[in-house]
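A single protein chain has been omitted from the complex, and every remaining protein chain is retained in its original position.
What follows is chain A.
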Amino acid sequence: MPAHEQSNPWAPLTPSQLEQRKIVSVNPETVSHTAATDIPGHWGPAQDDSWNLSRFRDNLKVDFHHNKPHDAAFSLIGVDASVANAFRRILLAEIPTLAIEDVFVFDNTSIIQDEVLAHRLGLIPLTGGQEGLKWLKWFRKPPPKDDFAAQATWDAEEGEDSAASVPSDYNTIVLILNVTCRWATKAEDGRDGKALAKDGESDPNIRYVNSNVYARDLVFEPQGQQGKYFNDDEDTQIRPVNPDILVAKLRPGQRIHVRCHCIKGIGADHAKFSPVATASYRLLPQINITQPILGADAKKFARCFPKGVIGLEPSSDDSDELQAVVKDPMKDTVSRECLRHAEFKDKVKLGRVRDHFIFSVESTGQFGSSELTLDSVRLLRAKAESDGVVGTNWVLSYEGIDQLYRGLAAGNWTS
């Protein structure tokens, strides 16, 4: 690293050194300089790396690449990896989402077992009015009676049934699935299924009626106050994001009649509660051509990267030869192909920019992608505030009886 070569190792870092420490090096077989070194004291007393909110605000940049309702891609530049990762983890596991949890089976004569059907119903992503979803409260589901450890924790916390463990209109959404399959008849459907079957027709859609149970067959039954928030006219009623999800297949005489209770949950509990199809980020790749790559080598070099990453331009000193120039590093997939060829493997340095995160947030459809990202930022702030004493009252209990401490304010707060 250049810092060790300078005459005074305790001087503040020069701009080029600051640029250098932002790069994670990508080598043929390894990745180096992965740890962030912007910690106060690491580069000597003259380099000020301590937390400075205004400097952070000036350096932070957010650039959108595309912002479709359920698919957003943006660059978050200037945060540390731990914070970007916190946002990603919260998006995946900690944002409350509505999904089917309890399935009460009245009639299931189909070939799909009850539990398999319930599992499939739970995985169907639902959507509805945003205002209503925010209004919905949590339902604290009591643990099963045969799970003694969980029961003990539950009794310690709850005592008797609190309001949150009773299904009510403010914490549970009810969906009904009631489908019966029968032969198609001339009178009701305009075709005689049995006769067609005798003639050789094998398509179940023609022979029978309701042989396929789709997600669109789930009917929302507003309870109590829910009609105010979820109604037909404003298209805010609870419905599956994709109505064409095949839930089960039936044959004549088989029936599925179930009532589903949907509650709010988080992805950490069950993946069905995760609001994102996936949320991921990658670091911006960096290609640094240290010596000019000309002519045929330049063409070969450009083919080592995805289209659009490397462009060929007339060389500065020798204008009949083309030289390789980096055009768009964002398109690069960092396959390190160029490091496999002797002609230019020593003329290029690959790396990634440590604080440039290219996020891709794909929502399952319940919430919008950019709104989800904002929720994840707010949730991290709520975590920080609830664990500290910022605006709350906390008591710090202690393990050792001989410990005396001061500082943190007192008070218990309950749910």
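Assorted remarks:
The rule we apply is simple: a residue touches a chain if its C-beta (ideal position, glycine included) is under 8 Å from a C-beta of that chain, and two chains touch if they have at least 3 such contacts; residues count from 1.
Criterion: contacts and distances are computed from a predicted model.
Note on the omitted subunit: UniProt lists it as "RNA polymerase subunit AC19", one of the names in "Formate dehydrogenase, mitochondrial", "Dynein light chain Tctex-type 1", "Myotubularin-related protein 9" or "RNA polymerase subunit AC19". The hidden chain makes contact, of the residues A:89, A:261 or A:282, with A:89. For the chain left out of this panel, the touching residue among A:15, A:28, A:41 or A:200 is A:41. In the complete complex, the residue from A:186, A:228, A:270 or A:383 that touches the missing chain is A:383. Interface residues of chain A with the unshown chain, by the touch rule above, are 39-41, 49-51, 53, 56-57, 60-69, 74, 76, 79-80, 82-83, 85-86, 89-90, 93-94, 96, 134, 138, 140, 264, 370, 373-374, 377-400, 402-415.
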